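Missing here: one protein chain of the complex. Every other protein chain is in place.
As written, the chain order gives the labels A and B, with residue 1 at the start of each chain.
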Amino acid sequence: MNDETNDRVAVDVRGVEKHFSDGARSIHVMKQVTLQALKGEILMLVGPSGCGKTTLLSAIAGTLNIESGEIDVMGNPVHKMSDAALTRFRAKTIGFIFQQFHLIPTISVAENVGIPLLIQNAPKKQVIDRARAVLDAVGLGDRWKERPNRLSGGQQQRVAIARALVHEPPLVICDEPTAALDARNGEIVLELFRNVARSPDRAVLIVTHDNRIFSYADRVARMDDGEIVEVREQGHTEPPHFVHEHA
Amino acid sequence: MGTFSKIVRYGTILAAIAGVGFILFFHRMQAEREMPPAGDPPVSPPPKRYDESVAATGIVEALRDNVSIGVPQPGLVTEVAVEVNDAVKKGDVLFQLDDRDLRAEEVAVDGRIEAARAKLKVNRARISKAETLLERLEGVKDPRAVSREDLDNRKLDVDVAKAELAAAEAEVAAAEAELKRLAILIERLTVRAPRDGTVLQVNIRGGEYAGTNNSSEPAMIIGETGRLQVRADVDEQNATRIRPGQKAYASLKGDPDVTFPLEFVCIEPYVIPKVSLTGASTERVDTRVLQIIYSFEVPSEAPVYVGQQVDVFIQAPEP
Partner (left out) sequence: MTALALKMLFGDTAKYMMLVAGLFFASFLIIQQASVFCGLMLWTTSTLKNVAAPIYVVEEQVQQVNETNPLRDTDVARVRSVSAVEWAMPLYSGIQRVRLEDGSFKTVQLIGIDAATLAGAPERMIKGRLEDLRLPNTVIIDELAITRLSLKGAPPIKVGDRFEINDIEARVVGICKAARSFTGGPYIWTTYERALQYTPPSRKMLSAVIAAPVDGVSWEDAAGEISRKTGLKAYVNRSFGSDENDLNTSTVWWYVRNTGIPISFGTTVVIGFIVGVAIACQTFYSFVLDNLRHLGALKAMGMSNLRLSLMLVIQAATVGLVGFGIGLLFTALFAIAAVENQQPPFYMPWQIPVVAFGVIQLICMVAALMGIFRLSRYEPAMVFRT
């Protein structure tokens, strides 16, 4: 790895070890995992269920302690930060898209989108304005007042995307984005996501086992049994199903 | 958000605010109904004049003991010279008993005096006759013309006549003494005031028969009302604080505004069981009390009557 690429490294995972104890048994979930995610790219972390990819994602997001190894995210040594510092780090640096979206059903779409800004104590007016702007970008600008549970699954996913991007984090973490969606919706969302999330200063990390969407990634890291078994460069070719244009 | 949850949300909040309002309203209502705090009694009680005093209840009496006028002997009352409330001086006639029997006797004695005086005259005449006869015999110089015996007889006649005169004089004196006795007896039936005072009670009227039976009520009571006295009952536990001559004042039980100073008279040396003065008909309490007598001038602003109850404050240092 040369210096030029070093500048572009957003996430640097080196030799991370992690065991989970499951009663008497100890499961070795990460074995000397080493991985880099670069700014401007979409990196997909793929592999079968239980291969440790979600654990790795948690560790990168600073929500899980590792036993050994180092994780640097945007120059922050996640592996040795205190809980409070990690909390602040997460709020500023990372945009989250959860598998089940985790939209709060009792507040409006715009309010949901604004939560990351709220966490950073942005003024209320600015929160709503910014949230509506991002909602516009994901094509839900006219539905900002509604409750999330009035929306379809795809629309909810788009709200989740808007929420992940509203505070313009340098790293977006996305857990199984298509798990709750049907195939068509999944592709539509992924495409939108790729359009709005991809930026030269931002790394996007997607965990998925849905091979239909692999093509949306710039690189695909395959994980199996706690190890990175393959990192495949997809080049800068456009993905095959780049057909749906969203306003 | 459904209408129902909206109703619930705002309904509960409104109810809660109303609750605070209502409870404040109730709190004021409760405060208004509360009884006012302790204050002064409607009529202010008798003021305390001394820093340290012993309080007592007292009863007004006539000064010293009242005089119950008795009857010297049973008899008919002919005239009552005074009425209740009359002021009397010592020696004033109070009433008169029937004295006609004594006056009748007086008339008889008068007769006897006249008779004795007539007899006196007879005796005097007899003396002068006997003396004349004696002089005549003594005038005869011739001893033979007059016998010695005749001369002696004549002398004896004079002596007898003189003795008879003395007897008659004694009789007159005796009759006159009888007359004086009767006058005294008559005077006795006129009952006079034994001292200055006011007639408090008259129990006889003209024409009534007045007896001398001790148990019956006196014919009259004379006392003094210009000055009265107070008999104050001091609880035996406070008795040690009492000394002769301590200042005191009293106020009427019914009208605490009427307050007057008292003048020490004496301490009754015998502690007696308290007789309830507070209106109950029977004595119920076995407290013993020291009685102290004070006199006072009846205040001009309000009448004070014998027998009234008073609150007494005696200036006495605390032990």
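Rule of thumb we're sticking to: contacts are C-beta pairs under 8 Å (C-beta built on N, C-alpha and C of every residue); 3 or more make two chains touch, one makes a residue touch a chain.
As the structure is a prediction and not an experimental result, all values here were calculated from the model.
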item	value
Interface partners of the hidden chain - shown chains only, full complex considered	A, B
Among B:37, B:143 or B:269, the residue in touch with the chain that has been omitted	B:37
Candidates A:34, A:58, A:199 or A:215 - the one touching the absent chain	A:58
Absent-chain contact - pick from B:147, B:212 or B:287	B:287
Touching residues (missing chain, whole complex) on chain A	54-55, 57-58, 61, 63-64, 84, 87-92, 94, 96, 98-100, 102, 104-107, 111, 115-116, 118-120, 124, 175
Interface with the undisplayed chain - residues on chain B	1-2, 4-5, 8-9, 12-13, 15-20, 22-23, 25-27, 29-30, 33-46, 48, 51-57, 233-235, 237-238, 241, 253-256, 274, 276, 278-280, 282, 284-287, 289, 311, 313, 316, 318
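In this text, only the chains that are shown with their structure count from here on.
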item	value
Centre distance in Å when chain A and chain B are each reduced to the mean of their C-alpha atoms	125
